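One structure, as structure tokens, below. Some questions next.
Just one protein chain is left out here, and the rest sit where they should.
Order of writing sets the labels: A, B and C. Residues in every chain begin at 1.
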Amino acid sequence: MSVRCGQALNTALHEIFERDERVYLLGEDLLDPYGGAFKISKGLSTRWPDRVLTTPVSEASLFGVSAGLALRGYRPILEIMFGDFVALGLDQVVNGIAKFRAMFDDQVTVPLVVRTPMGARRGYGPTHSQSLEKLLLGVPGIRVVAPSECHDLGAMLAEAVADDEPVFFVENKLMYGRPNRRPVDGRVGELACVEGDGRYPALTFSGNDFARAEATLVTYGGMLPLTLEAATRLVLEQEVFTEVVALGRLLPLDLGPVLESVARTGSLVTVEEGTLTGGVGAEIAARVQAEAWSDLERPVARVAARDGIVPSARTLEDEALPNVDDIVAAVAALERVGG
Amino acid sequence: MSVRCGQALNTALHEIFERDERVYLLGEDLLDPYGGAFKISKGLSTRWPDRVLTTPVSEASLFGVSAGLALRGYRPILEIMFGDFVALGLDQVVNGIAKFRAMFDDQVTVPLVVRTPMGARRGYGPTHSQSLEKLLLGVPGIRVVAPSECHDLGAMLAEAVADDEPVFFVENKLMYGRPNRRPVDGRVGELACVEGDGRYPALTFSGNDFARAEATLVTYGGMLPLTLEAATRLVLEQEVFTEVVALGRLLPLDLGPVLESVARTGSLVTVEEGTLTGGVGAEIAARVQAEAWSDLERPVARVAARDGIVPSARTLEDEALPNVDDIVAAVAALERVGG
Amino acid sequence: MSGPDTQAEARRLYGRMTLIRRFEETLLELFSAGKLHGTTHTCIGQEADAVGVISCLEPERDVVVSNHRCHGHYLAFTDDVDGLLREVMGRVGGVCGGKGGSQHLFAGNFYSNGVLGGTVPVAAGMALAERERGSGAVVTVFVGDGTLGQGVVYESLNIASLWDLPLLVVVEHNGYAQSTPSRLQLAGDVEARAAAFGVQTARHDTTDVLEVRAAAREAVEHVRGSGRPFFLVLDTYRFSPHSKGDDHRAPAEIAERRLRDPLTVVAGLVDDAERDEIAASVERRLSEAVEQALAAPAASLEPVAP
Partner (left out) sequence: MSGPDTQAEARRLYGRMTLIRRFEETLLELFSAGKLHGTTHTCIGQEADAVGVISCLEPERDVVVSNHRCHGHYLAFTDDVDGLLREVMGRVGGVCGGKGGSQHLFAGNFYSNGVLGGTVPVAAGMALAERERGSGAVVTVFVGDGTLGQGVVYESLNIASLWDLPLLVVVEHNGYAQSTPSRLQLAGDVEARAAAFGVQTARHDTTDVLEVRAAAREAVEHVRGSGRPFFLVLDTYRFSPHSKGDDHRAPAEIAERRLRDPLTVVAGLVDDAERDEIAASVERRLSEAVEQALAAPAASLEPVAP
């Protein structure tokens, strides 16, 4: 039985701390026994009391403090308790962290990692449930990494810490409690799974060993299990095979695996939990239609949250967010356009 | 001779202040004789000393203060001196202003206007030259309006102030000094110009009275004059006719005029000054390929700034930003794909 | 300090505090029973703040802006048990239709938001609105000690002082931000942080609702009279966990603070019969509310017939 994703991240943090004494952790409520609001930082403050700094509730400043540490040779990890609070630090990100290296003519680097949980489905309401990574895609000079439960979470976190660029490491609240389902012998359960090369690789899944499929679904993070479930349902209910790509990195966006899959399937559906407009799917769709025009048999379709808040009541939250039915419906609707 | 855009905005502010005493202006350095860093607020503090509040340098708080005023029945206009500093207020925007109406179940409105100049080409360097409106597209619950020099600036600003939703009114630094070239008898200079209906209308330009054109160029704000110049050069140098759409509102995005034009031309190029990835063009491309798939003869192409900083030195700034040549080249390149 | 007026008052305030206490205990029970979803932050132990301060306000005119720990403020200000319970439970009839949930409430002159600090400038803007309108209203914003970590609080104190805004900032200083004790998040002196901006301050270490009320009355009178801001620090303690579980504070520390439970402190002014009567009526009210809420349909986007 695989470990849970939260546990995998926690273990990775311990290993990273052991390996590199330039690594520091900053954030709210980090000290043991609490170990961070989602417990991902448990045990670190006990083992490395000097390198784990529990902070005041001062997100804007914490982004700057982390940047200062990074500019002077350390490798800080900043834990932002809820991804929604990244908004408090965006001046530091947009006008500092993302620019220092370029505007100081490549003479400095800012190797910091911001770890933060995004996502909804826990009834936390409009200000604690967003998927704001979409806003970060428009900020050149940073990396945005967003592992799914099938990614090698520990390796990716270690890669982020070793990265010389500032990295947003976007976690997902529900993922923490789910098993880290790594491919074994090229399979995750029934599915064939191909992992890309290099850092922050994408994963490509197929239910029929990459025999003919009718569409590619591209997603990331917490939407992967829903997308895989939709893919399974499409097979069982409609005998429609799809390929599913789970991106590892959203910025810079490497669409290689998506383009390869689209070359096979001719159709693409993007799936994300954040709101539709200005989302990750928009950039993917814009690129894929430009780069794979002749492969596409129909327009790229997007599945995302309704443009609006994530309401608190479960029934309303469910209505606002994309679910398995929505994905299945989007694939089914492909038949009806283009081709 | 038409008035300059800066003057038109200033006149409009005076009229708006005269008409509605719920309108207040907040921002830095607003008092006469200074009248705001770009002078758009000149004369207001003399005429309405109690309704013009020059503020400390506290952008984050000012967004909140404006929201409070708006929630309690006033119609504040917040002048943010440089669009880059919007980043300081994004918590207020994302987690408050954009959500209050929806999360309080439609029982309140937040009728505030944020006026701010975006854009480069003045050598102000990386932190004073950005086009950050792209980040706002991903925030449901606000409107983003971005007039060009051919729009009815006064009317649009008045519409923004009368709007019950929070509006970002994105101005452009270079536009302030240029004439407000309104269509007269359906023409702007040599070009036919059709203005849409309703609030924040789009403008559609044609160099051959909407006879056959080979591509649609969609842009907004400060890129309109460059796009029109490119369109002219395409006619003169290559006998290629295009239609140019200048959007009035970026969020919610109404692509009606773009889709109509694409139905005629079969091709679309998006043009914006901000950086490419996660830009306005991404959302436009994603929608247009979905909604006008059968009209499109080739993929939507995007012209935008290089993903990176806007450097300070003029030569470097020029290299980073999209210019007339880039637009011409993008249209010329259309020939080579799809079709 | 214990004439008949004070006693009647004490009874009223005690009743309000009891309602809040039992409301929140009920919420925690519903959570444990799996009948609630989402999150909640109870103010169990801090009820004297909400009740004492808000008893000095005029709900028709004054404005309250609250934070994540807002149930007590909301009930003290509106007495709307059903609207709040259904909101937290995500049922039809919730005061924000289930959109906001526990942390994002609006009704009349009451607003809350769950992101810390950002409420303070919003309250300052509301105070500006009320000043301009000449309503004489006081805008009260409740924050916790941890929220003093947010810079926007100081930006707003500066603005409130510069512009003479009728803003009352109440700091409920319960010694913790989530799991983090004050000494790890607050340097220097809390009152001095506001005084530095020329804002009048006071600090009271009390869980006696009558003392809170007296302190708040002075503060409210100062704001209403001078039109200037006031910064009122109330030292208090929460007995319950930060949210639903996960409390690592020393049991002895909690036990010691329970000796100053606001319900016990003021109980001497309420006689046994009254106390029983209050308890009974609160239980009745809550059990009816819960029963009806559980029977109500889940919140829905479709408008509901009134």
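Simple rule for what comes next: a residue touches a chain if its C-beta (ideal position, glycine included) is under 8 Å from a C-beta of that chain, and two chains touch if they have at least 3 such contacts.
Since the model is a prediction, treat every value here as computed from it, not as a measurement.
Asks: What chains on display are touched by the one that is not shown?
Replies: A, B, C
Asks: Tell me which residue among C:E29, C:E58, C:D79 or C:D189 touches the hidden chain in the full complex.
Replies: Residue touching the chain left out of view: C:D189.
Asks: Which one touches the absent chain: C:E155, C:E211 or C:D261?
Replies: C:E155
Asks: Contact with the hidden chain only, please: which chain C residues?
Replies: Here the touching residues of chain C are 148-155, 157-158, 161-162, 184-189, 192-193, 195-199.
Asks: Taking the full complex into account, what residues of chain A touch the chain not shown?
Replies: Counting only chain A, the missing chain is touched by 24, 50, 53, 55-56, 58, 60-74, 76, 91-92, 95-96, 99-100, 102-105, 107-108.
Asks: In the complete complex, which positions of chain B touch the hidden chain?
Replies: Chain B touches the chain not shown through residues 28-29, 31, 33-34, 37, 54-58, 60-61, 84-85, 88, 122-128, 309, 311-316, 319.
What we mean here is this: only the chains that are shown with their structure count from here on.
Asks: If every chain is a node and each touching pair gets an edge, what shape is that graph: line, ring, star, complete or other?
Replies: Contact pattern: complete, every chain touching every other.
Asks: Can you compute the centre-to-centre distance for chain B and chain C, using the mean CA position of each chain? Integer Å is fine.
Replies: From the centre of chain B to the centre of chain C is 42 Å.
Asks: Could you work out how far the Cα centre of chain A sits from that of chain B, in whole Å?
Replies: Chain A and chain B have C-alpha centres separated by 31 Å.
Asks: So which bits of chain B are touching at least two other chains?
Replies: Touching at least two other chains: 60, 91, 95, 99, 102-103.
Asks: Could you check chain C for residues that touch two or more other chains and list them?
Replies: 97, 99-100, 104, 113, 115, 151
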